[in-house]
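Below is one structure; the comments refer to it alone.
What you see is the complex with one protein chain gone and the rest in place.
After this line comes subunit A, so read on.
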Amino acid sequence: MRIFPSLRGKGADDGGEAFAMRLVAPALLIEFLFVFLPLTLGVYYSVHTVRYFQVGAFIGLDNYVGVLTSPAVRNSFVVTAIFALGSLILTFTVGLALALHLERDGRMQVFMRAVVLVPYIISMLVGSLLLRWVLSQDSGVPQAVLGPFGSSGFSIFANSTSAMGALTYNAMWRDAAFAMILLLAGLKSIPLELYAAARVDGASAWYRFRRLTLPLLKTPILITIVRLLMHFINSLTFQLILTGGGPANTTETIALRTFRLGFEDYALGRANALSFVMFIFNVILISVLIHLFKPGEKLR
């Protein structure tokens, strides 16, 4: 017995098409209001002079040329690449290690899964503020760690390399649990019989990981990588709270640069142009994700 009418193979007169449209309409309306409309407005502003929230003259692609030729924006592209790739490698590695370590459903593993989720549950802002104080020169923690190595006067945030390290650590600290969840779901879907058979054949733990786990985790790994990469490219909170883009703009990412263009320089035209460039980049990343889910091209 059917609860809902079949939508396939029926004429428009039986109400199937209309019923389908009614079901989809709220989602389309939300999509229009919160995605299409802001995006269209953003594109409109990006080709106009918008200063101090006042829309001025149409200037074509001047805002795009302006932001793409700006040394500060070019610097932010490099910083974003370093931050996103560094964070991705660190977060993914830790997430995978946690997923492998906590895969079994023993009491301790279940408890530890909850523990490692704590940084992911608390707000990004609060977590970054917490790390800001823990890692500050005056909190005493860096002093205690680095003092024995003769670096007692060292400031993590005043040095560009260590500031980027702190930023990457912040990203890993928060998002490793997210990576763990995605990868754990993949691990759970691998039939245990495969491992049992490999053991019977005398395969070592490393061999089983390399020849069984990794190939069968290919899709979850790719999903995790694309999701994390998009998140790190677009994130603002880590940089805004932890380093403020400093010292000397060495941790100023594209998202932070866009924020400053919009809400410190009040140059919303340029900020929207840079946002749209970021949007295009995100579309490319999403295309990769969609491509991975194409029927017949499953990696597993």
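Criterion: a residue touches a chain if its C-beta (ideal position, glycine included) is under 8 Å from a C-beta of that chain, and two chains touch if they have at least 3 such contacts; residues count from 1.
The criterion applied here is as follows: contacts and distances are computed from a predicted model.
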item: Undisplayed chain, where the name is taken from the UniProt record, one of "Fumarylacetoacetate hydrolase family protein", "Sigma-70 family RNA polymerase sigma factor", "Carbohydrate ABC transporter substrate-binding protein (CUT1 family)" or "Acetolactate synthase"; value: "Carbohydrate ABC transporter substrate-binding protein (CUT1 family)"
item: Touch criterion as defined above, residue of A:Ala18, A:Val65 or A:Ala248 at the omitted chain; value: A:Ala248
item: Chain not shown: contacting residue from A:Phe34, A:Phe111, A:Phe209 or A:Phe263; value: A:Phe263
item: Contact set of subunit A toward the excluded chain (per top definition); value: 51-54, 66, 70, 136-138, 140, 143-144, 147, 152-153, 155, 157-158, 160, 163, 240, 243-249, 263-267
